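Quick one: this structure, given as structure tokens, is what I'll be asking you about.
All protein chains but one are shown at their positions in the complex.
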Amino acid sequence: MGTKVARKWLWWILAIHLVVLAAELVAPHDFARQVRTLSFAPPTPPRWIDAEGRFHWRPFVYALQRDPRNPREFIDTTNERHPIRFWVPSEPRQMGPMVLKYRLFGTSSPTGIHLLGTDRYGRDMFSRILYGARLSLFAGALAGTLAVVLGLIAGTLCVTWGGWVDAFLMRMVELTISLPWLYLLIGVRAFLPLSMDPVPVFVLTIALVGTLGWAVPARLVRGVLKTAREQDYVQAARGFGASEAHLLFKHLLPQTRDTLLTQWALLVPKCVMAEVTLSFFGLGVQEPFPSLGSLISVLTEAHGAMTRVWMFWPAVALGLAILSYHLLAEALQQHRDV
Amino acid sequence: MSGGPADRAVLSAANISMRYRRGGKLSGSEQIQALDGMSLEVRSGEILALVGPSGSGKSTLARCLAFLERPDSGEVGFQGEAVPWEDVLAMRGLRRRVQLVFQDPARAVSPRFTTEQVLREPQQAWQQRASPQRALDWAQLLAEVELDPKVLPMRARSLSGGQLQRLVLARALVTEPDALLLDETFSGLDLSLQAKLANLVLGLVESRGLTCVLITHNSALAEQLADRSLVLSQGRVVDERSAPDASTGGTS
Partner (left out) sequence: MSRLVGRLAQGALLLVVLSMLVFVFAELAPGDFFTGAVLDPRMSEELIETLRLQYGLEQPLHIRYLRWASSVARGEGGFSIAYRRPVVDLFLPRAAHTLMLAGASMLLAWIIALVLGIAGAYRAGGWLDRSTLIAVAALLAIPELLLALLGILVAVNTRLPLGGATSLDYASLSLGARLIDRIEHLVIPVTVLALTSLPVLVRHVRTSVLEALDAPFVRAARGHGISGRRLMLAYVLPAAANPLITLFGISFGGLLSGSLVIEGAMGWPGLGPLVLESMTNQDLHVLLAGILGVCAFLWVGNLIADGLLVLIDPRSGD
């Protein structure tokens, strides 16, 4: 029962990751493309019924223009429909090893479609959210993986070495848990150069966040291994002259699997939030590269973003992603309890 | 049985003590003296029974005699020589010479293993180039413990109690040990099965020339099977009885 639910959430999370991974393809605009005339433009929803009330099979958008009576607001330019097409040609751009010449969807006119509106510089929010989510989610997933791996190694060391190694590592675990992680994270980050290319920042963030997350998995792995070692069948294997390696790989480590998976699901949202918080404070990737954190931090700036509802979409996207991870963790934990 | 005098000690314990810490409350860690200066010898080819109330240290002694646990003090000997606890490789080799069969056979096999994997493990665990081992003779091994070969692909934990008991016995024989330690091996089974397995073990001891230590609550069973019984209480040997037929005979 629990496994079924867990598998469902795992697929859903995988789907999110795949979509954001293909941001170059899915996003209708480049994340840095500015259209100065479209500062804080509201979303252009896909429409099927035009201004004259006629129905069209192919959805379309109207371009936006400033309202002559109220220059803060935008109105639809209803004299021309811009049909939304799939697989529209675009300027060639690199996605990993591939060169893309198409976008998944868009309009053929340069006006473009802004599903979730634009920001202060007239950049497409939907595209920026996709790119930003890619950075934040993958940083979180990789940092969570790193934390779990470090925890596994540390916990295994505790059990195989024992003695002072065990005592020392457990002391470090307590220390890591009782310290304020955010101060620690920011503290270490602060001693490194502030403006860097996005790739080093990405790697650095993963390394920092992952390293700080090792404590809880390490303690749990240690506990699991300790009880596992006392089991009769492990003692029996020792009786066959089994080496420590045989015991570890055949009997002990397989038992940590459930714990590790649950810990991973619990850690990833924390790591995503760590990256988001870092970039929220301007310590992550620098403009124009988006992260969910920097997209959210716009809301606290005094440029009137607060009053534009669509500027909250990054927060909503983040909330949904975090919620998905929590539901996965919940399902995994239930599976273990049953 | 063939070589050496019949009363040579295969296994011995000299004044061994073992204490466990009962973890729990912050204040004062309670300690339990599981073995309290125990000495004994297991002679080659004999069946020695260890009887005693629950908590008297029988299982702890068995783990020490199987070289799985090192006592806090005192020495454990194998064929007259003290066991070199510090020499990891030598210990691994020594452990194969003495096999401990646990009380609950279900917990003595991995939940992930099939019967075949269980039987293969003693060889897989011992990947030593210096001493290659003979290929496993499945048919003979299974016949020896009267186990149906059909169970081989089945998950080990799904076998019945009696089959499992035969399985762990068979597994213990793979390393061709000199001594077999049976820790309350028959206590979980019904009487007829107990009798069958007891006979099986007697047969194995006979045919393979094994030395056997039998741990049990059941002093009647001990009297029936063993050449000699030691009574343990609170980590000490408090009494020694020889089987009637081995000594004077006829005393009840």
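For reference, chains read A and B in written order, and residue numbers begin at 1 within each chain.
The working rule: contacts are C-beta pairs under 8 Å (C-beta built on N, C-alpha and C of every residue); 3 or more make two chains touch, one makes a residue touch a chain.
It should be emphasised that the depicted structure is a prediction, and the values quoted were computed from it without experimental measurement.
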Touching the hidden chain in the complete assembly: which of A:43, A:112, A:269 or A:284 does that? A:269
Candidates A:19, A:88 or A:315 - the one touching the absent chain: A:315
Among A:179, A:203 or A:245, contact with the omitted chain is made only by A:179
Determine and list the subunit A residues touching the chain excluded from the picture. 177-183, 186-187, 189-194, 269, 273, 276-277, 280-283, 293, 296, 299-300, 306, 312, 315, 318-319, 322-323, 326, 330
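The rule we apply is simple: only the chains that are shown with their structure count from here on.
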With chain centres taken as the means of their Cα atoms, state the distance from subunit A to subunit B in Å. 55
Considering only the defined contacts, which subunit A positions touch subunit B in the complex? 231-233, 235-243, 246, 250-251, 254
In the complex formed with subunit A, which residues of subunit B make contact? 63, 66, 68, 92-93, 95-96, 98-100, 102, 104, 107-110, 112, 121-122, 124-127, 168, 171, 174-175
